[in-house]
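What follows is a single structure, and I will ask about it in a moment.
A single protein chain has been omitted from the complex, and every remaining protein chain is retained in its original position.
Entry: chain A
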Amino acid sequence: MYVESKKGKTRELWQFHGGLHLPEKKEMSLQRPLQQARLPRRLVLPLQQHIGVQAQPQVAVGDSVLKGEIIAGSAAPVSAPVHAPTSGIVVEIAEHVVPHPSGLTGLCIVIEPDGDDRWGELPDPISDFHSVDSEILRRRIRDSGIVGLGGATFPSAIKLNPGKPIKTLIINGAECEPYITCDDRLMRDQAERVMNGARILQHMLQSEECLIAIEDNKPEAILEMFQQLREEENIEVVRIPTLYPSGGEKQLIRILTGREVPTSGLPAQVGVICHNVATAAAIADAVLEGRPLISRIVTVTGEGISEPGNLEAPLGMLAGDLIAQAGGYLEAQPQQLILGGPMMGFDLSTDQVPITKGTNCLLCPTAKETPPPQPARACIRCGRCADVCPANLLPQQMYWYSRAKDLEKVQDYNLFDCIECGCCSHVCPSHIPLVQYYRYAKAESWAMEQERRESEHAKQRHDFRVSRLQRLEAERKAKLRKKKEDLKKPAAAKREDPNKGGDDKGAKQAAIEAAMRRAAEKKAKQQQAPKNTDNLTAAQQAQIEAVDERRKVARKKMQKEEQPR
C-alpha cells in the first residue's frame, strides 16, 4: 500500500498481523474545543511519574514554590524531575493514592496554589537549536522532566541517546485506542508545537527521515500537520490505515518501515526511534521556551460524563476535580472509571488520584457501554484470538498453559512478546479474560526468577562462608603443625624444610583453587539463566516494578495482620 506523505512523495506501508476495527467513539470528546482547566485547591504531585528511579523532594513542608520550579529530582541516570505546576505553598509531603492498577500509594508533594500562578526563573529559550550541541538539548529535555506522554512515561532524554545511527524518527500520532482524542486535539489546535518538536528531535538524532504517523480517521489533524511541512525538510506526514493497535510502537514500526523490533530488543536496533506527538510538543516547549512539563492534555470522556472533551490539566490535579470541570458525572453512582482507553487502560477504584505525566484519558462509561464481564465459559479453541493478535502469538495455547501454571511452556509460546493490547479478550466468544491470565503468568515468571536469583545469592554466600571457614581451618592447622614442629626440633637443627612450608602453601592453594572453581561454575550457571529476564524493555521493567511493588504491599499487609496476634 502506498500513501502520499508529502507534496510529490509517496511512501510504502506494510501491515502487521491481526488487529481490530473497533467502534471509535472519538467524536464524543471532539465536540468541544480544548479547554484550560482551572486551578484546583490542591495539587498532588507523585514523585514517581516516570519509569526509573523515584525523584527525591527538594522542598520542605511550608516552602513556597513558584511555577516551573523543580520540587523533586534525582541524580540517577534514569529518572525525571518534578516541577511545580503553579505557584503556592507545599502543605504536605506524604503517601497518597497514585494512579496504579492495584490502587497503591506513593510519596507525593501536595501544593496549595496561591492563585497568582507566578512563574519562577526559567532556563533561557534556545531558539536556534540547530546550532546547539545535542548534549545541551538533551540536558534541557531531562531537566524539564519530559517523559513519554503516550503513556509509557519513559524519560525521553534517554531515548535520545541511542548510541546507534538512527535512520527513521517516528512521531507517533496514531492514537489508535477508542475514545482517546488528546493527541488529535493537540495536532489540530497546536500543530506547530508538534512540528517544532519533530524538528528538534530530528536534529538531535540526525535521522535521515522523520515520519509523523496519524491514523486516517483523523483527517483534520492530518491536514493541520500537512500544512506545517516545509519543502526543504525531510519530514513527512504519513496517513496510516485505522486499525487497532497501530499506535503500538512495534506495530507502528512495522507499518512504516516493514521491519520488526527483535524480541526483547529496542527500536534503535532497527534504526528507529519513536516519540509520541505530545512528547514532541513538550520538547518544543522545553527547548524553545524553557518551559518544563507541568501540564498535559487529558481526554475526559464516556457516556457517564456530562460534557466530554479535552482539557489541559496541571499535573497533580485530582481526577475528580478534572471531571467536575467537564460537567461532572451524569449518573449518581457511576459504575466505572478507567484511566487510559478501554482496551489497555486500567480501572481506578477512586477518582481521588492525581493526573500524572502518563495520564492521557479518563473514561467513565455507563453500564450499557461496557457491560460488566459475563462469566467465562470453556475455551472452544476457535482460534479467533490468534487471528487478531498483533504479535502473531497463539493466545489460546498461552491461556491453557497459564491456567495449568506451566510457566516454562507458556514462555515457549513467547508470552513475553505479548503487548497486552486486549484484542484476544475482545473477540473471545467464551469471554475468557485472556490478558489477565498473561499478566498473571508474567508476574509468576518474574517472581520465580526473583526467587531463583535470591536462592542463588544465598547459596553463593553459603558456599563462600564454607570455603572461608575451610581456608581458615586449614591455615590454623598448618600454623599449629608448624608451631609443634618448631617446638620439637632442637634449636640447633634450625634448618629450612621446604616440604613443610610447601604443605602449608599447598592447603591454601587448594582452598583458593576450589573456591575459584566454584565461582567459575556459578558464573557459567548464571549465564544460562532463563531468557525472559534479560534485556528487558522499559515497559517490561515498569511492569516488573509494579508487580514487585504489589508484592511488597501484600507482604506488609500480611505482616501487619500477623502482628496483633
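The rule we apply is simple: a contact is a pair of C-beta atoms (placed from the backbone, for glycine too) under 8 Å apart; a residue touches a chain by one contact, two chains touch by 3 or more; residues count from 1.
FYI, contacts and distances are computed from a predicted model.
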Request  = Given the options "Simple sugar transport system permease protein", "Aspartyl/glutamyl-tRNA(Asn/Gln) amidotransferase subunit C", "Ion-translocating oxidoreductase complex subunit D" or "Rhamnose ABC transporter substrate-binding protein", say which is the protein name UniProt records for the missing chain.
outcome  = "Ion-translocating oxidoreductase complex subunit D"
Remark   = Of A:74, A:153, A:228 or A:257, the residue that touches the missing chain is A:257
Query = Among the options A:118, A:426 or A:471, which residue touches the chain absent from this view?
reply = A:426
Ask   = Of the residues in chain A, which ones touch the absent chain?
value = 14, 16-17, 22, 103, 178, 250, 254, 257-265, 270, 320, 334-338, 342-351, 363, 365, 369-375, 377-384, 386-387, 390-394, 396-397, 413-414, 417, 420, 422, 425-431, 433, 435-436, 439
